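Data block below; observations after.
Yeah, one chain of the complex is gone here, protein chain that is, but the others are all in their spots.
Labels for the chains are A and B, by order of writing; each one numbers its residues from 1.
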Amino acid sequence: MSDFKNYLEKTKEIGHIVSITHSIIMVSGLPNLKPKEMIITEDEEKGMTYGLNENLAEVFMFDIEKLKIGKRVTRTNEIFKIPVTQDLLGRIVNPLCQPIDGLGPIRGEKIFLSVEKEAPPISQRAKIKNFLETGVTIVDLLIPIGYGQRELVIGDGKTGKATFLLQTILSQAKKGVICIYVSIGKEITHVKRVEEYLKEAGLFENTIILVATPNSPATIIYLAPYSGMTIAEYFMQKGKKVLIILDDLTTHAKIYREISLLLKRAPGRTVYPGDIFHIQAALMERAGNIINKEGEEISITALPVAETLENDISGYIQTNLMAMTDGHIFFDIEEFKKGKRPAINAFLSVSRVGNQTKELLDQELASLVRRKLAEYQKALEIARFGVELPEKTRKIIDFGEKLGILFNQDPKTVLSRGFQLFLLGLLLSGFWDGRSPKIMAVTIKEMLEHYKEGVFLKIETEIEKIKNTEDLISFSRNQLQNQ
Amino acid sequence: MKESFLKDLLKQIITKEDLIVLLEEINLTDNFIFKNISTPLSEKLKGKTREDFRGLVEKLEKENSHFRSPSEQFSFFQNLKKNLKKIPELKLELAFEASREFLIKIKQWFRGKNQREVILDLSVNPEVVGGAIIEYQGKYLNLSVGKKIDELFSNT
Partner (left out) sequence: MFNLTDQSFFILFALGTTIILFFILILVIYFFRPTKEEQERYIFLKTAEKLEKLMEQEVKKSMVTLNQNIQAFTSQLTEFYNKEISAFPIKMEEQLSQINKVTDEIQDKLLKETENKIAEFSNTYLKGQDLLFQEIKTKTEELSKNIADEIHWLYQASLEPLSEKVVQVEKNIDNYKKEKIKEIDQRIYEIIKQVAKKTIGKTIDLSLHENLVIEALEKSKKEKFF
């Protein structure tokens, strides 16, 4: 007997489709229907109840090809769930966990989990204490992220946000962290680039790509981040550290706005519905550093992405997302135009809980670097007047330029903490004093070649033992002399 | 008086098709209300609607003097449409083509047992074999002989 007939006999309730608007249907009947409950049509199409009016129910349908008015539907008496399994790793799926990579069905023991789960309460939360290495020097030094943190990645389109996120995945997948990349309304070509990047690095087996393309129904795009978070919770409960990237939540907000307007909800500020903050905050709150029943600390680190226009971070959705996360990394289009890669503006970025995960040495270095960068900015303003600069100012500008070169990283390079500290130590010890920034760039390029071959492994291990800046500088100097 | 009109009218409506026809007649009547105000409505409806309906309108006009004003007529028919649409539907899947008399019997049974009016929506499904599959206000109940036969064979 088909699922529809089974459920019909079980629940003894029936409804009919009264109207269809894109992927949203209005259903009559079904007197005991509950919100978020799954319904099924006589052609086995599944949907999720969203709202209940006096006589009709609003249902999000995820399969819209054969819908027609008058079709019979029945309740299932179950919350809408998606099947999750270990075998999702290394696969590309849609928000219903159906494979779309052409590699056949997903086997393995599946368990069904609800897409909208309540976030863990405060009593289950633990302090964020472990540092998450992104492999990007400027972030690891000045805007550190911890496991369990929610850090917003915000900036204009095509400023290198996706590149930074891929570098983070590269860094983390090597350490066995499960990485989930949720593509919300991005083109297939973008997803293909992500897939190729990860396959080239040989780390695709530790990642899951969840895709909702722009031509999918709005309800599928709406569901994508929730499905991603459900999969993240599944792996987290198995004791794994999880990193989830939601690219991007501004598109998700726009889709939700579209759905709300179709449902004739009253529009709020900039035509977004009144509960837009709630639906995204409820999602973000599911990430964090949690203590499970066995007393172990498990975590989901979330990196949601928000797109801006012309560097405007004061938009409604952008400020909402900044409020519901533990900091943001700002990709500045002006920095991008100057040729900085990654184009991160460290002064406008913040990490509210990242600093507590860092060692004393890193905190000292961060404050030193910030001071130097501030001095550099001031010196640049003076230099703009074209006056002859004193020696001290010239040194500050030189140091600032060299720091900028240190922070420049190409898309496929990720650096360990040890190597980042080594390079910084070299700069602070005066290795590049008296040499032009171009020579420094060439030297660093050569060192990176050797780094990829593993030549610096010993230095990296030894640097882990260093506790303060003076020791770091003297260590770097000694290494030079030994070379 | 209007209640008796409604009562008589409801006697005429058994099935969903009857209701659709009636609503169309009422819509047609609306078009004639404000034309030729001096002529009684029942006169204007001659040859345009069924004689039963026209007769009821005539009766209403005779028994109720207020009903002769067009505004009164218009609001009456608007209310009537609203109320008619509120009558719940009882959907029955049967194994045979039921006669009108039988349908009237079902309606009377329903009125007697539940003190409510109902509109019948019927369909024929041979899989039913005997008995009926009933749908009422979103609820579903399969009391057909066909289901019993299925259960019998699935248990073996």
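We adopt the following convention: a contact is a pair of C-beta atoms (placed from the backbone, for glycine too) under 8 Å apart; a residue touches a chain by one contact, two chains touch by 3 or more.
Just so it is clear, the structure is predicted and the values come from calculations on it, not from any experiment.
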- Not-displayed chain touches, in the whole complex, chains B
- Query: Out of B:Pro40, B:Gly55 or B:Gly131, which is the one that touches the chain we can't see?
  - Reply: B:Gly131
- Of B:Leu56, B:Leu84, B:Ile106 or B:Ile119, the residue that touches the missing chain is B:Ile106
- Hidden partner sits against chain B at residues 92, 94-96, 98, 102, 105-106, 109-110, 113-114, 126-127, 129-132, 134, 136, 139, 141, 143-146, 149-150, 153, 156
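Everything below uses one rule, namely that only the chains that are shown with their structure count from here on.
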- Message: Distance between chain A and chain B based on Cα centroids, please, to the nearest Å.
- Response: 60
- Contact residues on chain A for chain B in the complex? 8-9, 12-15, 28-31, 74
- Item | chain A partner contacts - residues on chain B that touch it in the complex | 135, 137-142
